[in-house]
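Of the protein chains in this complex, all but one are displayed in their positions.
Entry: subunit A
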Amino acid sequence: MSQLHESTTTDRPASGSRDLRLSGLTKEYAAFTAVKSLDLVMPQGSFFALLGPSGCGKTTTLRMVAGLETPTSGAIHLGDTEITYAKPYKRPVNTVFQNYALFPHLNISKNVAFGLERRGVKNVGQQVADMLELVELTSQAHKKPAQMSGGQQQRVALARALINQPEVLLLDEPLGALDLKLRRGMQLELKRIQTEVGLTFVHVTHDQEEAMTMADTIAVMNQGVIEQMGAPNDLYENPKTTFVANFLGQSNLIEAEIQGREGGQVKVRVQGALASIPTERAHSESGKGWLGIRPEKVLIAEAGHPIDAPGDVITGGFITDVSFVGVSTQYMVKMPWGQELMVFEQNTGARRMLPVGTKVDVSWRPEYAFLLDASQDAKAGIEED
């Protein structure tokens, strides 16, 4: 089923692996660089999520992989085969378009059969029927796209790409138009299909929850560059930039002065108090830095009361806002230097909810803290809405 007639490069190891590799991939428009020298390896068979805010270059990246956009520079390899400039119809890559792009003049089964027929596959009827069953659209096979709901169209777009069993399936926000319930359902379904067929999925989204629940690997993209890449929990637990810390979940970033290394720890001074960070979580070595701690990792107690499982402690805060969200309570704690920290506390029932105005101490286990370079904007990646 190889569609590739392009030259293979010789300087690559001749492994059997069909990883998708982007090297130095760049796309410049007249006055704007949409993608800046991207280096990425998407392992064969993985569910790879490209996560980032609107306009950061996700679609552009996918379009270059699909062959619908010519890179300004850089290269795209699939295993040992270079496909940077291969025609889209010669790549074993299929796309689920952000706006579906279903053929309006063809009915659903013709839409789904399109790819197989172009490749000269005979008797596609059974495969089309199976595929329609997979996306639960068997009864709609003879409808035209315009006669279907947004969610149904999205499933057709998925079926139309999936039926070709491409080596790489590119999904450009394929669940964007669905309501929450259908979205969750399709997320599970997509994940199941991916595990079953073992294809490489490259899934573009700006929904961080979606990326975290579905992907093996997430690459967080911002303004044309990859900020950080890794497994969802690594990314969440140990962000390397303020953008990732804020875009993926929420973070408290506190100004800190780095004192130096001591054993496996980096010692910092935070507004008079001392705190430490494991070296593998410290992404700045000297001078100033941002000490980061996730809100759910911060513990609070009334001033003077003992804190459960304490670590580094800072005293002198008072509660300015309390919101009860069922499973947890979210506190805003104003610190002596004026900053408000977010604290999420599980409603275990161990203690009553603390009212606004309560004087409190906060604490966190040093192993949950992370340290970021101070030159970055502490507000980067915070979604204003």
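Assume a residue touches a chain if its C-beta (ideal position, glycine included) is under 8 Å from a C-beta of that chain, and two chains touch if they have at least 3 such contacts; residues count from 1.
One rule holds for everything that comes next: contacts and distances are computed from a predicted model.
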Absent chain [UniProt protein name; select from "Cytochrome b6-f complex subunit 4", "Hydrogenase maturation factor", "ABC transporter permease" or "Osmoprotectant transport system ATP-binding protein"]: "ABC transporter permease"
Contact residue for the chain not shown (choose from A:S46, A:T60, A:T95 or A:N222): A:T95
Sole residue of A:L68, A:A129, A:A177 or A:M342 that reaches the chain not shown, by the stated touch rule: A:L68
Among A:S46, A:T61, A:T81 or A:N164, the residue in touch with the chain that has been omitted: A:N164
For subunit A, the residues touching the chain missing from this view: 3, 66-68, 87-89, 93-95, 97, 99, 101-105, 107, 114-115, 118-119, 142-144, 160-161, 164
